[in-house]
Structure formats: structure tokens, C-alpha cells
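For this depiction, one protein chain was excluded, whereas all remaining protein chains were kept in their positions.
Labels run A, B and C following the written order; every chain starts at residue 1.
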Amino acid sequence: MHNIEKVELIIVGGGPAGLSAALAAANYGVNVILVEEREFLGGQLVKQTHRFFGSEKEYAGTRGLKISNLLVEEIKENEHIKVLTSSRVLGIYKDKIVTILTNNKMMKYFPKALILATGASEKFLAFENNDLPGVFGAGAVQTLMNLYGVSPAKKILMVGSGNIGLIVSYQLLQAGVEVACVIEAAPKIGGYSVHASKLRRMGVPILTSHTIKKAVGKDKVEGAIICQLDSSWREIIDTDQFIKCDAICLSVGLTPLTDLLRQTNIKTVYISELGGYIPIRDENMETNIKNLFVAGDVSGIEEATSAIIEGQIAGLNVAKRINKNVKYQLEIEKQIMEAKEELELLRAGPVGEKVRKGLKKIGLNNSKNYDERMSNEEYDISFLMRTGIPSNDNLKMKLPQSEEIFNKGPIAISECFQKFPCDPCVKGCPFDAISEEGNINNLPYVDFEKCTGCAICVSKCPGLAMFVVQKNYTDSTSLVTLPYEFLPKPMKDQTVLVLNREGTEICEGIVKRVIDGKIQDKTTVVTVEVPKEYFLETRNIKVK
Amino acid sequence: MRIEQHPILEFKKGEKIRFYFNGKEMIGFKNDTIASALYGLGIYKLSESKKQKRPRGIFCAVGHCSSCLMTVDGIPNVRTCITPLKEGMQIETQSQEVIKDA
Amino acid sequence: MKLKNKASVVVIGGGVVGNSVAYNLAKRGVKDIVLVERSFLASGATGRCGAGVRQQWGTRQNCLLARESMRVFENFKDTLNVDVDIELKQKGYLLLAYSDNELGLFKRNIEVQNSLDIPSKLVTPQEAKDIVPDLNIDKLVGGAFCPTDGHANPFKVTYGYSKAAVNLGVEINKFTEVKKIKTEKGKIIGVQTNRGFIETSKVVDAAGGWSQQIAKMVNVELPVYSERHEILVTESVKPILDPMLMSFSYNIYCQQTPDGSFIMGYGPENEPPGFNTHSSWQFLETMSKKATWLLPPLNKIRILRQWAGLYNISPDKQPIVSKIKDVENFYVACGFSGHGFMIAPAIGVLMADIITESEFTYDVILDIERYKRGEVISEPSVV
Partner (left out) sequence: MNEDNIIICRCEDVTLKDIRNLIQQGFTTIEEIKRLSRIGMGPCQGKTCGLLIAKEIAEITGISIEKIELQNIRPPYGGVTFEEIIAGDEVEK
């Protein structure tokens, strides 16, 4: 009477971690059942219209939704992978039976191994009227905008300046929504500085040490009251400020979605650096229950790239256990080692410190010391991390030291001042003119001798932080080439307004060239002629 | 309010889907979920909270928070943010009377 | 919060029975009562049960205990003088008979119940349908209905009793686990817990599914065993079921709580004795078939959560509320066999009578010696 299907591997969650785990295991002959609650695969990836950071080997420089398409295509072609969409794992029972609700039936499976890649859920925030319609999690805003083409608001307040808060704010601007401002409770911006700069040059203010006190509105958000916080995050009296907006987007952090996991007697522990309660697991992503693996945000909040690699590690480890063919064992072992190295590299550098600290608390302090392989130049980006605008000292670091370099012709300027693992500019430059001294976490420097000003890097950079400058185009004007991802697109010879890094209009300019080919992949490269005195301030344009 | 044009994405509006919201006929599009169709039509309040009858609408839009529950074709507590819209669906705001007797 | 190191009596177990005993003892003027609970209050069976409150019993004494308890539930705030709403819902119990002799049993029980002013009556299948319009009355021979039976919130009742006890000077210690009961020459001298030693000469064992483990600490073998009973709760929907539906032969109980969610379960077949409280998928499958046959609208309703608790089963499925001859001042209140919650108010009074050696308030025989005397009155009405 009890029809139970014996299977080899069940993977729960069709996001980046689940997809890559399925591929890694299936490539070594493991029969996989990939269970996804939604009717489409890709998880949050499908909503990420921006280009990804990290190493080119892991799709860096490609837009999130394209990465999803690549992975999903591979899944469809692999006959070892059976995909169950619109299906939800209901229970993991003591007798190791897994129940799955699929096409309106509760089916029973007995898997040899289980990989939970259930991702994260958004943290909620306590402020007055926080349940008013129009108060959204950042995922909701992305879902409405990027998946269903529905505009969440005319004017929105963004709460939280982590990467998600900054990226979603930028995507809101692209969807034609006005971002009133980004507020951040901490004294400094949480996400990458390049994302903050993208917002500032669109005129979006970023207010650090601010939080939201109240959503205002009867049946829908009509505004918000924010206030200032002191250094120990306590409200400073009489700093209330009303912000007119018709939606509030909360991106105050993700926490691992461990609901399914906690049905088993898995050990979990609260690690604030990794987003909340996470499962204890070893470096092969296996938990204290044999053959029960985790991968991606459920094992600790990081980004999609590390989720993809963790998925590979989990998938390969299952393959090692199920596929007894000795021929493969060595190969799998090698791949696992490579993936672990990749992960370690990804977590290197100052930006990865929080994750490393969290992992150390569960005994995963990766042996190699990251810091010695990185250039140890010290420079102060505190102003940048508070305002999203690089200080003059920061800028000087990246400019040519001598004047006559400018006479050579156009040269690329990188406004990337924060060490984090990312190399599309280095790998993308056809003239090898950009280098990070062999470590993905170092800052990229342009070799002005080799650089021809071809501007390939301008559209390659995920942070839109590459610009090309030709100071002496004429004796009174200069050319500045910049990335532009908005509508309406500028046309050649059109006069446009020119904005500086704070988004204020500084002059008018004439569009000399618009490159919008396949390579640019929708990051239009615009060259505009400006009065020479503004050649270092021109960072954005506004098409009239 | 629908996004007409977008620098990165194309939203080719699928064919229309007719559905009913509290009895009124409405139009959504293929690939819409119930919640995204309603939000696109400017309907933000999807239900009332259990005790204080506070207005509730979409919060997480990925099926986690249960703040978008509505009655669909007579079935209560449907998570409309992850339920695909279908032709002829009857959608109703759900305000549960909590029985407080004796 | 420092633990009292000296007590006149230590009550072990923070469920509804333990708290009721502590309260009723304090009401008799007993001082320095200390209750210890190894987790939080109502973390055991009390917090996991269907929490129905029923007076329709087969034995006279169970009816008596149930009636007296219902009076407490009906005016809980005044009786205990605490401001706690126990969400009492009195829409009755509808017992379903699927054979003539089962209906005959109901008839005899109703006579006993009516003799104790419990307003139960026989109902025909059609009358049952009038009470529960969605009921499937196929194969139904008849039923019994008592309008004043119903449902109460088990957590609120427990916390109500514990608040009342504290008001009368009882010390309630959560997260305090009993490790050993120290005795000298057969006399209790104190209780060792993970938070310190409490000197006492009197101990009450109200540890529910673990009563027999506590009794072993004074090397007493209680004739009870524990077994897992599973249960589930659905999402909240509009009310369609007023009374608790229950059938002994069909083996089911099902109730829609004031919150609008259904709680239901059934008596498992060949469940091994033990302390396992894990959920099983088999329970969902059997429960679904049973429940939807009886109440078809359940088909479309979503189950939100399943869990399990321990029934502490006695030989005659009657409670054991008694002192223990061989160990002076060691008392037990256990063996409730799945219906402790509904009679806890009266059990507290009875245990207080026994401990203070006063005349019994209720004419009942629940001492442990009854088994030796062969006075075993088995109670048929249990799921």
C-alpha cells in the first residue's frame, strides 16, 4: 500500500546552489531529483538583472538572469536530472522517508542522499505600521519589477544599504521608479562602494546612521518617518523627518531558510555574521546527519557565486559516495579541492572577513592565511564608505602621475577602490592593460602605456566603475566615455546634461559616440564631449 | 502600474487573462501571479489581519510570509503571490471572522 | 532566580495536573510548596493534547471528576481569582455509534451521566446531522450529545493554575530537572535537581509520560507505560464544526478550535510502548482517510503541522491518584491514559485531600491498591 520510490539524490531548491549541485552530481552519473517550489528554476537568480562579481570562471561579468539560463539549459540537457517544479518537500522523517507535494499528490521517496539548498528568507523589521501594504521585502520589489513587469511604486524609500539594498535601488531607477533615498542604520554603507557610487551619480542620497520609525498611510504606504541614530544605534530625539513615498523596501538582511532542515535533529547555531541560525556542517557541506548536505544561503548567507561553488562541493561529495567507479574517484577529489580553493579565494580580502569570522565559529577557519597573498597597501576609504563618493586621495591613486600620459590619447580610469574578489575588467581587457597583481582581491590598476582607451572594460565592469577619458580631445574640450543603462538612450550629436559623482548637473555635453552592441549586453557605452575643466568630474548624463 | 519599457528586460505582455476580484471583472496577463496582476491594477490591499483587521498586502512575494492570503475559487488561505493567474478565477479578499463565543 | 532549598512538599511536573495539585494544596493553607518542571510549563502532554473537555464518561467516578472540573472551567477566573481567559468553547461533544451495542453502551452511560446532572442525550443520525450539517452519517447507528462539553486552551489553563498557585505562595521552577530523590531508611529527605538540592519529606509525582521514571528514583514500579499518540492541526478556516466529533469504534476525535483550525487524532494500533514523540507520514495518510470520510469538507483544508505526545496508560485506563504504601509521603498522579487535561481541576482537589489526609471531596476510588484488590473498573470511552 505504501508506494515509496527509492532514489539516489534529492536536491531541494532550484536556485544557484541547487542547480550547480545537480549538475555536479549528475555529471558523474548520479540520478538526481531536483525539487523546486516555484514553476520556474533559477531561484533569485532570475531577478538579478545586474552583472555578477567574482571570478570569470564563475560567470562573473554576466547578468544574473543569464547565468540562470545557462545553468537551466544544462539541467534540461542532462538525462540524469529529473526536475520537479511547482513541487514542495513537505517532510523529512525519522525513517529517512522524504514526502514531496507534486501535482497535487503527496509522494514518498527514500533517497540515499539529500542536499538542502533552500536559500534564504528576508528579515522583517519592527517599526510602526510595518504591516501596511506597500511595505515590501527587497525580493518582493525585484519579483514584481523584474519577473512580472509591475512597477512597485512611483517613489520608494529603501531601508538598508547592503548589496541588495543598493542593487535593488539601482534596478528601481531602471524601472522608472524614483528612489527618495537609501537609509542605513550603521554609520557606514554595507554593500560594495561601486554600487553606492552608481546611485549617488543618479542623485540618490544615502543617509547612514538613519533608520525608519514609522510607515505612514491608511490602506497603503503614503510616506515614512525616519530619524537619526547615535553611534550605539539609539534614536537621537527630534531628528524625525518625513519622506514622501508610496512604497517602502526593506532590505535589512537575509537569514537562512532552515525550516525543512530543522525538522531533522540537525544541530543549528546562531551566527550573526552568517545571517542567523545556520546548520553545523563540515567543509564538504555535510551536516551531522550522514548523507544530509546543505549548500548556498541555507548554510550561511553569502552571495550567489559562493552558492554555486558550495553546490558543486556538495554535489561532488554525493557523487563520490554513490558512484563507486574508482576511475572517477580521483577526478572528483581533484574537482572538490579546486572548488574549495575557489571558495577560499572568493572569501578572501576585507569584504570576506565577516563570512570568515562566522565560519570560524563553527570550526571552519580555512587554514591558508589570506592576507599575505594580497597587496598590503593601506589607504583610507572611510569617506567613500560613508557617502559612496571617492575622496580626492582615492581618485589620485588611480590617475596617471604625469601629465603627458593624457597627451597619448584616451585612457581608462578605474574607480574601484574596495578590495573584493572580482576580475572581469582584468580578464576582459584585450590589451592586458589592467592587472590585479595575480590576486582577484587586489585593486585593479591600469597600465596607461598598454591601454588604448578601447572602452571594452567600461561595459564589462559589473560595478560600472570603469571610465575612459581623453583629456586633450581639443584644446578646450575633453571626451569622457561612461556606462549608461537607462532609457531614453542618447543619440549621436545630441546635447545632454552632464552630472558629476553626486548626480548634480555640472554642464552640457555633446554625444560623440554610442556603442550598444552585443558585447555591451545592454550596458550602453556613451562618449560625450565636455568642457576640459570637467574631464575628471563627468560621471553620468541625463538625456533631455 | 505596468512597466512599459525597460533598459535591460523586455516585458512582452502575454495574452490577456480575465478574472474576477470580489465579483468585479479584471484583466491580468499570462505569466502573472494573482498578486502581481492585482498589484498591476493598483489593488494593494489583499486581505485584513485576523484580529485588528489591519489592511494586508504583498510583503515577501516568494511564498514565505503568508501576508497575501486570499480566497481563490472558494478555497481560503491561498498564497496569491506564488499562484499563477488562470482564466476565470474568482478572487476574494479574505477577512476571517474569528469565533469568539462563550 | 535562586531555588528554595527547603520545602514542605515538592511537586514534580509542570503540566496542568502538577499545577492544579500545587494550587489546591496551597489553597488548603499548605506552605512552602515548590513545583519543579524540567522544561517550560505545559511542554509535555498538556501542551500537545487535543484539549477537549468532556463529561460523557462510562464510569460514575469519571463523570463526577469531569463534571466538577467543568464547573471550574466554566468560572475559571472567579474560582482561581486569576485574570486568564482559557478560551472555553462549549459547543458540545458528539459521540458517534456504529453498532447497536455501542449505542446501547451510550444509553447506559447517559443514564449514569444524567444521574449526575450531566445534560447528555441520545441523538438519531438525523439529529447528529442537524448538529453537524457536513457530517457523513453513512453507517451511523446513532450518537450521544452533551451541549456543555467543549474545548479549552490547555496552555492558558496551565498558566492560569500556575499563576493562582504563585499568588498563594507556591514557587514554580521551570528548566529545573529532577536528577535523584534522596531517601534514608525508606523516608524521603530531599530532591536533587540540576539547579540544586531541595530538602523535603513529601514528593508528588505528576510527571505525565515520565511518571514511571520518577517513581523508579524511589524504586517504585508504577503499573503504567507511555505510548506515542500523534495529532495534527490545520489552517484556520470559517467555522463548520461546533462540537468535538468523537467515535470509539471508528477511532477518531476531531475538533474545530475557537481560532478556526481543526485539531484531530486517533488511537494508534500496535504502537510500541516508549518515549518516542517523532511524527510519521503514515499518521497523515491514515488520518486523512478517516477524517475526510467523516467530514468531507476537510478534503480541501490544509494541514499546517503534525506533532506527537505521550499517553501514560494505566491497566484500566483510569487515573492513579494515590499515596504509595512502601515509600512514606510519596504520592503519584498519573495513568490518565489520554484524558488528564479535562479532569485536572478535580484531580488537584483529590490529591490535596489525600496529602492533607482530609475526607475525600469526591466519592472516587483511584488509589493504586485497587489493582491488588481487583476493583478494576475499565473505562470504555477512551480514544
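Operating definition for what follows: a contact is a pair of C-beta atoms (placed from the backbone, for glycine too) under 8 Å apart; a residue touches a chain by one contact, two chains touch by 3 or more.
Quantities reported herein were computed from a predicted structural model and do not represent experimental measurements.
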(request) Using the whole complex, pick out the displayed chains that touch the missing one. (result) A, B, C
(request) Please pick, from B:Ser36, B:Ser67 or B:Thr80, the residue that touches the omitted chain in the full complex. (result) B:Ser67
(message) One chain is left out of this view; which of A:Lys76, A:Arg262 or A:Lys334 touches it in the full complex?
(response) A:Arg262
(message) Can you say which of C:Asp259, C:Glu328 or C:Glu379 touches the chain missing from this structure?
(response) C:Asp259
(message) If I consider the whole complex, including the chain that's not displayed, which of C:Arg28, C:Lys139, C:Lys300 or C:Lys325 touches that chain?
(response) C:Lys300
(message) One chain isn't shown here. Among C:Leu41, C:Ile131, C:Val224 or C:Cys334, which residue touches it?
(response) C:Leu41
(request) Tell me where the left-out chain touches subunit A, residue by residue. (result) 1-3, 5, 37, 88-93, 99, 101, 104-108, 121, 123-124, 126-131, 213-214, 255, 257-260, 262-263, 269-270, 272, 276-277
(request) By the contact definition given up top, give the residues of subunit C that touch the hidden chain. (result) 40-43, 47, 155-156, 159, 233, 235, 259, 279, 281, 284-285, 287-289, 291-292, 298-307
(request) Over the whole complex, note the residues of subunit B touching the chain we left out. (result) 49-52, 54, 56, 59-60, 63-67, 69, 77, 79
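In this section, only the chains that are shown with their structure count from here on.
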(request) Report the inter-chain centroid distance for subunit A and subunit C in whole angstrom, where each centroid is the mean of the CA atoms. (result) 54
(request) Averaged over CA atoms, how far is the centre of subunit B from the centre of subunit C? Could you give it in whole Å? (result) 43
(request) Go ahead and note the Å separation of the Cα centroids belonging to subunit A and subunit B. (result) 29
(message) For subunit C, give me the residues that contact two or more of the other chains.
(response) none
(message) Under the definition above, what is the set of subunit C residues touching subunit A in their complex?
(response) 278-282, 284-285
(message) Touching residues of subunit B toward subunit A in the complex: what are they?
(response) 1-3, 5-9, 11, 13, 31-33, 36, 39-40, 44-46, 49, 54-65, 67, 81-82, 84
(message) Going by the contact rule set out above, which residues of subunit A touch subunit B in the complex?
(response) 37-39, 49, 63, 121-122, 124, 131-137, 139-140, 143-152, 154, 174-176, 218-220, 257, 485-487, 489, 522
